[in-house]
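Everything below concerns the one structure shown next.
The complex appears here minus one protein chain, its other protein chains still in place.
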Amino acid sequence: MSHPAYDVVIIGAGIVGAACARECARAGLRVAVVEAEFVGGGATSTGMGHIVVMDDSEPQFALTRYSQQLWHEIAPELPAEVEYMACGTLWIAADEQEMQEVRRKQQYYGARRVPTEILDPRALYEAEPHLRRGLVGALLVPEDLVIYAPCAARFLMRQAQTHSCDLYLDRVTEIRDDGVVLQKGGALSAGTVINAAGTWAPELTPGLEMRPRKGHLIITDRYPGFVRHQLVELGYLKSAHVLTAESFAFNVQPRVTGQLLIGSSRQFGVEGKGIDNHIVAGMLARACVYLPELAKMSAIRCWTGFRAATADKLPVIGKCPGREHLYLATGHEGLGITTSLATGRLLLDQLLQRTPAIPVEPYSPSRDMEVAHA
Amino acid sequence: MSDRRQFDVLVVGGGPAGIAAACCAAEAALRVAIADDNPALGGQIWRGEHSSPSSKEAAFWYQRVKDLRVEHLAGTRVFAQVDSRTLAAETDTSVSELSFRSLILATGARERFLPFPGWTLPNVMGAGGLQALAKSGWNVRGRKVVVAGTGPLLLAVAAHLREYGADVRLIAEQASRRQLLAFSLSLWRQPSKLNDALSLRRQLLGVPYLPSCWPIAAAGKHKLESVSVRRGAKTWSVPCDYLACGFHLVPNTELAALLGCVVENGKVRVDELQQTTMPDVYCAGEPTGIGGLELSLVEGQIAGHAAAGRLDPARRLFAKRDKMRRFAAALERAFVLRPELQELPRPETLVCRCEDVSLSRLREHSSWRAAKLLTRCGMGPCQGRICGPALEFLLDWKPESVRPPVFPVRVESLIATAVRTDSETMHNSALRS
Partner (left out) sequence: MRDAVQMKVNGVTVRVPRGSTVAAAVLLAGRSGFRRSVSGELRGPLCGMGICFECRVAVDGQPHMRSCQMLCREGMEVTLSE
């Protein structure tokens, strides 16, 4: 089977692969994307779609903020099915210690020109009347937003396809120096391969250290206006970074229909996709602590997903050490939706050897990868 | 906190199969309960008949289930599995864990809805749907009704609605006259069925019953006002207040699938004793294959006897079951859905009613899974029960695997029934923060 030669072959059409495809195609490169299931699948289809700035490290902040600004730029072009909602995030403080964290965050973001507002209890309950009493305040980050990620991925792919971009529904079995081998037969030749295969990435690139981190989500029936912002407890950060087997954190998101997405949970070392009842129970119990009326609400569906997690919680965006033609764009843990656009941009910058808008060294794959055998 | 109940035999589903199963199990002096979502026993066909059975058969079984002291867990919907011998269930006010030594799934069937322009208008309902509503107090007296779709169910529904005072204007059967004739001839071997058929015809004198006829559109401003039907080259409009339309029944196999039972071609696989592929889990009635009332009663009895370890009474019913199964097979052959029905929906016709997804948007995708994630079809409260069978017919898409909860439930019910001793600590620490 003979195919045209490409400048770039991208493995995976989740939101990261799709973002890379869009950047590369718009820059005039001849792009092929190989997707084993469907555009917008993998972790893209199972996550919350929260686009959020994070402050747990300088590189994490830089990446999330840069990407969030790219989302703001692209917003007018997004079709209705992407459900772009500029609802903002409320980081909720349950005690004085967490309130200090709120103040620290405000300073941190303020110094970096991210608008925020501290809400005292009165303002918090005016903003979110259904939160339980006794909370001490919150940090509002109004520029955070929410999207429906699978449709966003599809939009990005379609944009790519208006330039020179071919989509192959197939599975890559091997990455070679001159391209990729396809399961259905044949190969695609390309000057550069980008591995954006998420949790499947290490299968194709041995030496890439990533572990899947399972999460559960629940969606409720429609309760319009019950929650207006994405609500997250400050303990979320502890949960996201703790390396023990299981953790929960209160994280609730309103959808345009008024349905509530309830998360979040993290598990390491669990491979099965099945629902873990005790995890769901723990997660929901935590959510009910903050929003007591959730208890009586109708939960329609439950599902799981796997986040691709690296050891230092930063993604790998750049050339694979020891391989001249292979780039990696994966390992985004719970921030893949947020940082997808910046990932695509930074990858393209590296391909074209342009100066990127933010330093890329922190996301370099060689920071903790052994040089892979050629 | 959830109630914890223990039974020897738990029956899920309170229709004829479930009632028969529970009675036969209870005869062996076992602790038996029926968990059923409806307010009263009877399933669909005997809905509302607990106080006034419409047949000697129904009266017999209602009396028996009472005499044998089978516990009836009304308004109870099973939604998840707690462990290999315990199910989680919820009512409007409580949540419980139901443990069993043997489990009999008698979850019945639902109607297949085929989309066509206007099918989402208020007062377009299922055939069994309108009958169920009428039996629950929905007033159809003097209202004009068109019954459409396929199968003997249409006649039963039409006759019933007439009894409630409805003015049945037309029964539109999509099968051809030849198919109907072949089916009628096969009834000679089942005299009781023939009797039923003749009696139905008598009850429906004066009502046009047209084969090769099907609805092509429903019209009305805020609710149904008329239905357009087609027959051959002719199409015409029938003014009506209700359209009761059903295109076959589809087994409710979700709970069986959740428990790990093998489900093939949409039916739960069972052996001659009605046992599924999971130990101590039986299945009886429509989920093993649509076959009607008599077959459901026989399968229920076999399952009940078998679950109680009484194999001889079970085996004595095998011949009757075989006979009923032959009728079921004839039914399936006779009323095959014609391909023209695949052309009924227009591109803008909604297929998923929970998320308002049109056929054209669904056609953009090559699989059920992709369509689901990119359009949200099947992600609503019906969990794909309404759109799934339609899409299987229209696009040959097979349903995905089942996850808990198999039914929407309150958040508190999910919390209460998943808390176990080892994770109770985690639950408490989560609460403490």
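Order of writing sets the labels: A and B. Residues in every chain begin at 1.
In this section, a contact is a pair of C-beta atoms (placed from the backbone, for glycine too) under 8 Å apart; a residue touches a chain by one contact, two chains touch by 3 or more.
Predicted model, so just to flag it, every value in this text is computed and none were measured.
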item: Residue touching the undisplayed chain, where the options are B:Ser2, B:Asn38 or B:Ser212; value: B:Asn38
item: Full-complex contact with the absent chain, from B:Gln63, B:Ser84, B:Thr120 or B:Thr235; value: B:Thr120
item: Residue among B:Pro16, B:Gly285, B:Gly380 or B:Pro405 touching the omitted chain; value: B:Gly380
item: Selected from B:Val9, B:Ala22 or B:Leu130 as touching the chain missing from the view; value: B:Leu130
item: Hidden partner chain, residues of chain B it touches; value: 37-39, 44, 48, 51, 75, 92, 110-111, 113, 120-126, 128-133, 136-139, 222-223, 350, 353-356, 380-382, 385-386, 408
item: Contact set of chain A toward the excluded chain (per top definition); value: 221-223, 257, 296, 298
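Following the convention adopted for this analysis, only the chains that are shown with their structure count from here on.
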item: Averaged-CA centre spacing for the pair chain B and chain A, given as whole angstrom; value: 41
item: Chain B - residues contacting chain A, complex; value: 80, 82, 365-367, 369-370, 373-375, 379-381, 383, 403-405, 408-412, 414-415, 417-420, 422-423, 426-427, 430-431, 433
item: Footprint of chain B on chain A - complex, ascending; value: 37-41, 45, 81, 94, 150-151, 154, 169, 218-221, 235, 246, 248, 262, 274-275, 277-278, 280-289, 294-303
